[in-house]
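This structure is in structure tokens; I'll ask about it shortly.
Every protein chain of the complex appears in place save one, which is left out.
The first chain written gets the first letter, and so on, giving A and B; residue counts start at 1 in each chain.
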Amino acid sequence: MARIEIDGQSYDVQDGDNLLSSCLSLGLDLPYFCWHPAMGSAGACRQCAIIQYKDAEDQRGRLVMACMTPVKEAMRISIDAEQARQFRSDNIELLMTNHPHDCPVCEEGGECHLQDMTVMTGHTFRRYRGRKRTHNNQNLGPFINHEMNRCIACYRCVRFYDEYAGGKDLQVLGMHNNVYFGRFEDGALENEFSGNLVEVCPTGVFTDKTFSARYTRKWDLQTAPSICIHCSLGCNTAPGERYGELRRIINRYHGEINGYFLCDRGRFGYGFVNSQKRIVMPGIKGQTETTAEIAENHFRNLLKYAKSVIGIGSPRASLEANFALRSLVGEANFFLGLEDAEHTLLNAIVEILFNGGIRSPSLRETEQADAVLIMGEDVTHSAPRLALSLRQAVRNASFDMAHKMHIPLWQDAAIRQLGPIRSPLFIASICSTRLDDVATGTYQGSPDDIARFGFAIAHCLDESAAEPVDLSEDEKSLARSIAKALKQAQRPLIVSGTSCLSVAVIQAAYNVAKALPAQDKQLTFTLPECNSLGLAIMNGRPLQQAFDSINDGLADTVVILENDLYRRASHQSVDGFLEKAAHVVVIDNLENQTVGRAELVLPAATFAESEGTLVNNEGRAQRYFPVYPAADPIRGSWQWLTRLENSQWRHHHALTAACASAFPYLAAIVHAAPQTDNIIKGSKIPRQPHRYSGRTAMHANIKVSEPGQPQDMETPFAFSMEGAMAHVQPALLPVIWAPGWNSNQAINKFQQETGGHLRDGDAGARLIKPSGSHLPWFGHIPPAFEPEPGLWRIMSLPHIFGSEELSLQSTPLAERLPDLCVLLNPQDAESLGVDPGDPIEICDPARNFLLKFPVNIEKTLPRGLLGITAGRPEFQPLKFLDQVTLNKANPEQQPNSEAPL
Amino acid sequence: MKEPIEKPDFEGLSLAEIREIKAGMSHYEDKTAASIEALKIIQKHRRWVSDECLVAVAELLEMSSAQLEGVATFYNLIYRQPVGKTVIHYCNSVTCWMLGAEDISERLCRYLNVELGEISADGEYTVLPIVCLGACDHAPVVLVGDKLKLDVTENAVNEIFGR
Partner (left out) sequence: MENMDKPLTKNIRPDRVFATLADYESTGGYQGLRKAVTQLQPKDVQQWVKDAGLRGRGGAGFGTGLKWSMVPVDDDSSQTRYLIANADEMEPGTFKDRLLMEQDPHQLIEGIIIAAYAVQASIAYIFLRSEYHLAALRLETALRGARAKGYLGEHILNSEFSLEIHLHTSAGRYICGEETALLNALEGKRATPRAKPPFAVVSGLWGRPTVINNVETLCNVPHILNYGVEWYRGLSMGADQGTKLFGASGRIKHPGLWELPMGVPIREIIEEHAGGMQDGYKLRGFLPGGASTDFLLPEHLDVVMDYEAVAKAGSRMGTGTMIILDDRTCPVQMVLNLEQFFAQESCGWCTPCRDGLPWTVTLLKDIIAGRGRLEDLDILSGLTRMLGPGNTFCALAPGAMEPLQSALKYFRKDFERYIAEDNAVVESA
């Protein structure tokens, strides 16, 4: 801490910080553009000018850039001094010489940092009479608009895109006042985090193209705190709605998880909510007209007259919905809806996380790691936001170096100039990953080989850990060097996950973590879906047993909650199961194959129209809230399940509480959102900003009188602009706004310090309490993978845009799907006589034809493996680890790329 | 031997170009440092840097084409558009300006029947302005290819084209 004087007032600020960051942390208004709390200072925009005085006598002082000036004990500065104010206003005037006056048609308007800063500095009169420079724009793909004339050259876009996120295709081109931020040529931005440009850009150069199509001003959007449902990390989001349609998703700051940034799947994957495939009415097989009452009655009767009912839960449904189903059918009849291998895997992970005694870190903590080993994951694709954090973690070595050289950590460029000094990052994976560019070493192998390699590293670290036999010399020496690097680390991190579908990989990862000497070691797993961990904690039975209980006649009726079983198990087994069941009830939000087989379909609200609790991969329970009311008769799944007369829960919070008391591991979920339960009755938090417009007019085409606002009986929020914002904890704010700060930069006003935790704490309750005890060493080491001549094993490789069920149904993402092709090692391709693009026939070992797809060569894929995109329905008959035979296909015939969805 | 201009071979670059660029790389701690030199090598062989060449050089230096384009468009003497066989740079900075640089540029352009930046009909010349050539004591000066013409007069056309 240092004590400094700002405009005659004394303040205590953080040592080593820069003055801009300190002033903002103190809640003072000081304009800026190029500085960003996550990216440090650049000194380019010159907007944050203040006066610094030499000593107590100095009256004139010297103009300095606050973002480039380190805090020093007893320093005196002024934000208010006339000279500084004048400079800041003149600087805006200069920016405005080229900035167009197109705010009325600019999508940034109303949440524009440049607008805010212009007003803040008081520049209101235009003296410039010259022409403005103009640029051509580029087509940057389905996500991002480009409007370069609005550029104020703050360099934030390239500093984020290239330096922070590692994307090389967006750069600064040109020079003097003709600098241009764009690509070499038109084309979709390649980086998986491109959507953040929308928020990083302080003007309207980069805007959300998916939003443009159905644009609404920020102040006209209805918003509620939400959680991203597209992977297991649980990033916080702020979805916005207008006219019953989800219009966009932006980042909602969380100091432990996503910070300022989301991945493109999370930001642009929301389209399914508005999709044509939404189930909007209940359906009863054989009946054309169904109302909610009829459907509910039908459901009631089915349950009443069933011999026995089983329930199949879902890793993409909330804890509460799963718990309601479990309560409805009884513990013994509740199945998690996970196929055996995944079920076993998740159980193994739960065991390690809760009883392994090794901390599972938040994303913020992963960024602190000084050595990282990834086992079996291409995190960019399986848990994208984590990849962005790991990309920052490798910088820790350069931060240490900078520290030694007395370079403050916010001097970002200076640190990057120190050269490619990186903390060790090792990646063992099936084939190359999107983080390899910053990796110290990589290893590619089959899942079994990755596990063996992990066991070897653990053994190098601690001889009492089991040792695999028959490792090659190369493998041994790489394992030794990785062990050495991990051993030297103070904050080592092991990352693994479910992508390899291998318990051995998970166990090997645990062995490595356990063997690490560091006190401050961490172990994290990426999981398949947004509530995989929450569901696994519920101790249900695996899917196969559900099939068995129907097939064996133990039950005749099944209720399936938000789960397309065809994505989980083979066609035949699901077909057989659904056929055998006398009555099939499906509660879901999108049409899918399982829905198509149901007798009764109940339309479920999505995350955007419902509330619930999800447990992320770290073991953090978080609550999401409906952004807008579900259009009648759509209801939250939990509501369908609790509306029946035998239900004890009228309200969501009661259901949450019951769930919490049913499972000791879930006890803390009642705290998943800050202080929600007790403000429900008092004044509510408005979901609509106080400038929300057109409420009396928006339904005038239907009815002239203004309809009453829908009531929200379940959450502390109101579907209205009335209510109290004053004492709401920042973590519960639907919209980030502060007087004078209409853009997302207003978040500064709600953090304990810039870039730090939210005031009153970040949301979520960590369910995993560090325990002193460890599990014993795992010792089940699989044999090395030996390719069998003529046979290949299927490797389902996750893809950020191609693998996740719901985002797959979102139009803009569909444009970014990977090509429909299969990956082969070059030597394998050669042995089969196929070149890239040639079609290849995939048959089962008995040579029954399954599929035909073009081949792509992947140099790093080990021999004997065939890579496909995980989760894509086009590959459906192929399952992870299946054995197949391959044949060069006759190129004349078209490959069957149009498999049924 | 003359390098083929239209028909590039390997990776779009000629072997000679690749060899020279690789030799240049050895002078620096990392490959990208050779980027400017590499672009100049391309220009030595082909006078200007086409999109295809830029992409090929980027690949050779393990940079993205956007990165290399960022470099190429920063510097004044990297031509991203075709130029004549000889580029005539007339200095338009202060002393030369004072002593008649604009007049000279007009004379040259009129003689060649081109605007600044255009290629003369015979493909031989392009006239471009350049900043101070560091020979102000002999202003006005013109750089013809790599030959510096000092104390250029109204007879610029004669002095430069020998006519």
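Quick note on the criterion: a residue touches a chain if its C-beta (ideal position, glycine included) is under 8 Å from a C-beta of that chain, and two chains touch if they have at least 3 such contacts.
Everything numeric here is computed off the predicted structure, so don't read it as measured data.
*Asks:* The chain left out here touches which displayed chains?
*Replies:* Output: missing chain touches A, B.
*Asks:* Considering the whole complex, which of B:A34, B:V83, B:V127 or B:A156 touches the chain not shown?
*Replies:* Only one of B:A34, B:V83, B:V127 or B:A156 touches the chain omitted from view, namely B:A34.
*Asks:* With respect to the chain omitted from the figure, which of A:A74, A:A213, A:M405 or A:L791 is a touching residue?
*Replies:* Counting the whole complex, the residue in contact with the absent chain is A:M405.
*Asks:* Could you list which residues of chain A touch the chain missing from the display?
*Replies:* Answer for chain A: residues 41, 43-47, 49, 62-64, 68, 87, 90-91, 94-95, 97-98, 127-130, 133, 152-153, 155, 172, 174-179, 405-407, 411, 413-414, 417-419, 421 touch the chain left out.
*Asks:* Across the whole complex, list the residues on chain B that are touched by the chain not included here.
*Replies:* Missing-chain contacts on chain B: residues 27-30, 32-37, 39-40, 70-71, 74-78, 89, 92-95, 97-99, 102, 130-139, 143, 146-148.
In the analysis below, only the chains that are shown with their structure count from here on.
*Asks:* What is the distance in Å between the mean C-alpha positions of chain A and chain B?
*Replies:* 48
*Asks:* Provide the residue numbers of chain B that touch chain A in the complex, in ascending order.
*Replies:* It comes out as residues 29, 51, 54-55, 63-67, 69-70, 73-74.
*Asks:* Can you name the residues of chain A that touch chain B in the complex?
*Replies:* 168-175, 180, 182-185, 419
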